[in-house]
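Here the complex is missing a single protein chain, while all its other protein chains stay put.
Naming follows writing order (A and B), and every chain is counted from residue 1.
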Amino acid sequence: MLQFLRRKIQFLGRKIRHSKGVSPEHAKEKVSPFSGNLSRDLEEVKSVLGFSKDLIIKEFFIEARQKIKAAILMIDGMIDKKDVDEQILRPLILNPCLSKIDERADSQDLAAYIEYNVLTAADIKKTPSMEAAVDGILSGDTVLLLDGFPKAFIISTRGWETRSISEPETDPVVRGPREGFVETLRINTAMLRRKIKDSNLTIEQMRLGRKTKTDICIAYLKNVANPELVNEVKNRLQRVDVDSVLESGYLEEYIEDSPFSIFPTVGISEKPDVIAAKVLEGRVAVMTDGTPIVLTVPLLFVEAFQSADDYYSRPYYSSLVRLLRFGAFLVSILLPAIYISVTTFHQELIPTALLYTMAAAREGTPFPAFIEAMMMGAVFEILREASVRMPRPTGQAVSIVGALVIGQSAVTAGLIGAPMVIIVAVTAIASFVTPNLLDVGTLLRAYFSVLSAAMGLFGIMIGLIGLLIHLVTIRSFGVPFLSPIAPMIFRDLKDVILRVPMWLMAARPRSIEMRDSVRQEFLLMPGEDDEKEPDKKRDA
Amino acid sequence: MKKNLILLCIILAVLLNSSGCWNQRELNTIAIAAGIGIDVEKSGTHKKIKLTAQIVRPARLSASSGEQKGGSSSQVLVLDSTGDTVFDAVRNFTMLSSRKLFFPHNQVIVIGEEAARDGVRPLLDFFVRDHENRGRVWLLVCRGKAGDILRAKAGQEEIPALGIAQLEEAGAAASRTRPMRLHEFVNNLLSKTTSPAVSNIELVKQEDKKAVKLSGSAFFKDGKLAGFLDETESRGLLWVEGKVKSGIIAVSSPDSGEKLSLEIIRATSKVIPHLKDGSVSVDVVIKEEGNLGDEMCGYDITSPVKLSIIEKRQSEVIKKEVEAAIKKARECKADIFGFGEAVQKKYPVEWKSMERDWQEIFPEIEIKVAIQAKIRRVGMTVKPLEPE
Partner (left out) sequence: MVTVLEKGRISSLHLTATIAVFIIGTSVLLPPARDAKQSEWLAVSAGMIMGLLYNAMYVMLAVQFPGRIPIEYNDIIFGRYLGKAISALQLWFAFHLGSLVLRNISEFFVSIMPETPIIAFAVLMMLVCASAARNGIETIADCGPLIMLICFLTLFFDISLGMKDIKVSNYLPLLNMSLNKFFRESYGAASFPFAETVIFLMIFPFVKKREELMTSTLKGVFLGGAFLILEIIRNIGVLGQIEDIYTYPTFEAVRLIDVANIVTRLEIAISGVFILTAFMKLSALFYVTVLGSAHLLKMRSYLPLVLPVGSMMILLSLINFDNVVENIEFAARIYPVYSFPFELLIPMISLLVAKFRRLSINKLSSE
């Protein structure tokens, strides 16, 4: 069904594109070069930028005899003023050597001299294109123009107020690094590099968004990641010819495999250690400027149940927690449905003593169980949404009112049976165990509730099979989403249902095809040094 | 393809919407049956089935935890209904009760004596065939009307049927009755030779109110109630079946004739049939272990020899109980022990000729009872409460 829709939409899209005669490639804007006449060029740049008031232009002479005029252009607030002062203005204006240059000297020579001998900035580019210069200005670089020289220097002086690195609010850990990505791409790539100091860590960059011109970085390990995967990621990203990319969520929707699936097929994280671990497993990370959220592909379903904590704590408890997470996810999507079906279809499945209690609680409540479940579910979602959107202090008031009204009054007034309140509460708590599947869980909960209200447990089972088929069908960048469960890859299960000790995870997960699957020597178990055979590198 | 999709949506919508009423019943629309009594009413040649249902009233249950509503009213509702067949009678409840009778949580089925004498096969078919009924329900027989049993109090439970079920389970502690679940009973009913026994329940007076008490067992022959076993005979039956879990054996002391009691800890039995020259004999070997529970006779048990005397007397008591059961079975020509099955399993070929006449053969077979009774422990004291 979904595939059908997808095909239909692709077809429609193609039709529209053809009818408007727009090629999928973004039409190249025409290149206008600098003229070399400073005042004309400055006027040109100003008009391109719409005479914006945050554009700073400083004109000056770079030699004592005031023969050569120059100007620097930059956007206020996006540059580091100290850098501009120390690395550009000071050397240019105060350099005594400059005045010694022969006045007949060619502007080319002068430019070369300035570039190599005067400017102390590290990152300098020259460009004849005004568009490139304007792009540079808009990205926070400083552009230096020399009168009589038809090229612009783009000097990197980017520096703006950034948020300092802090602990991310999503996926907090008990043990492990507290740092999280920030909104600045460069800082983020640096944080990743600091985790993986390997020459094979490749960071490729591209710009997306016609208006936003957002910098995107693709990070992967050259000798581990599957080259086909890397190419696929690049191709898909290049296809994204859109107006704006404000957050990585924009990209996610354009590059995912199953746009009609409620399941995300692109992973997200804002923790450098998590991203580093994923890159080390052969995944590709996509970093977007302006957001701390980094995407990783391919995503497997089981990743929702893995937490960074699992790998930093000892394996036994981690394994137990893994199982718990799977259980909690099932509880969060199925519990209301099971309650509905056992109380309205299969009362024989309730233990006798419990049945008496439940029947007593149901006595006199006006709504059928299904309506109760739907109402309570909706109220819970409203509460959750309200407490997320509300400013912190108000949020607490919301939850108190919610807890009082729902937990107490509704039951005392006989509107809702007490068991249903318990069910909804348990469901809610269970759904928080797998935060990545929170949205999916809510949808699935409604889906199973409807099915169980219609057909009881048979409906739930049909729903589960339907869900299984869906999960088996979807792919994330060519990798079956449900692997290593289906298709079953036994050796990968060691990091799915359990988290075996590190020294047993010698091979990278097979679910993701990769070049190099050996992580470390086999048999690194502590205390077994004597038995260690260096050449016993299992796996291939 | 578009058409398919629309069709699919329509099918789903129709299915999900129209199914709203199939099989759906909220908890507050069902009458949870806790116990069922079966009697027959005869008027001339016409026979009607009378069912008594003990129905739980959940509202009363919840009230008992909070404020007491309505004071003395009971937590169960007992209703009678009659019909031509069992199922007919079940359906006739809907004319009495505002809610539909719901069986999966039924705890006990009590069959009145008269109905049981007429044969239980037709009565139980519904309870095996209908998907709502479960095999683990307890089956009992009562002297008199089953309806009266379900109207009496049972144990401490607020729901009498639950009380009866627990009596059955606790009945194992005394081993004076043969607790029987429906599936096991039906299993025996399908055998051509075995006469299954079930608990017998009767009315007694306690604190001026009617209450129930388990008392011995009743056994069936060919699906019809054939007789009752008293408590001793019931335990005799349990000894042979190896189903004695616990209980007290009272032994008279060799010195004074006063009693001392031994608690049964575990007991096993083996039934070994033999076929020699066409005549069947059965060896019953019972192994028992007990502890000294109390003594009211001041018998000193400190020497092994003295203890072995008690052991011997213990075996004699067990043997007496077993023989009482055998005697009763022989009198009634009812193979309550399932010896026929045992013979069939060991001698399937020869059995074929015997099967038909087993009723006649059974009272004549030789039954050897061997008891190996042991006393393992004597409690926290080793001497009686007597000055030396």
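Heads up, the rule we're going with is that a contact is a pair of C-beta atoms (placed from the backbone, for glycine too) under 8 Å apart; a residue touches a chain by one contact, two chains touch by 3 or more.
Bear in mind the structure is a predicted one, so any value in this text is a computation, not a measurement.
All shown chains touched by the missing chain in the whole complex, by label: A, B. Set against the missing chain, the residues B:91, B:134 or B:330 yield one that touches it, B:134.
The residue touching the chain not shown here, chosen from A:77, A:327 or A:351, is A:351. Only one of A:441, A:480 or A:509 touches the absent chain when the whole complex is considered: A:480. If you put the missing chain back, the residues of subunit B touching it would be 4, 7-8, 11-12, 15, 19, 22-23, 128, 131, 134-136, 183, 186-187, 190-191, 341-342, 344-346, 348. Residues of subunit A that touch the chain left out of the display are 1, 345-346, 348-352, 455-459, 461-462, 465-466, 468-469, 472-473, 480, 482, 485-488.
The criterion applied here is as follows: only the chains that are shown with their structure count from here on.
A separation of 66 Å divides the Cα centre of subunit A from that of subunit B. Against subunit A, in their complex, subunit B makes its touches with residues 1-2, 4-5, 8, 15-16, 19-20, 23-28, 30, 32, 56, 58-59, 61-62, 102, 104-105, 107, 132, 134, 159, 162. Here subunit A touches subunit B in the complex through residues 1, 4, 8, 343-345, 347-348, 352, 355-365, 368-369, 450-451, 453-456, going by the rule given at the top.
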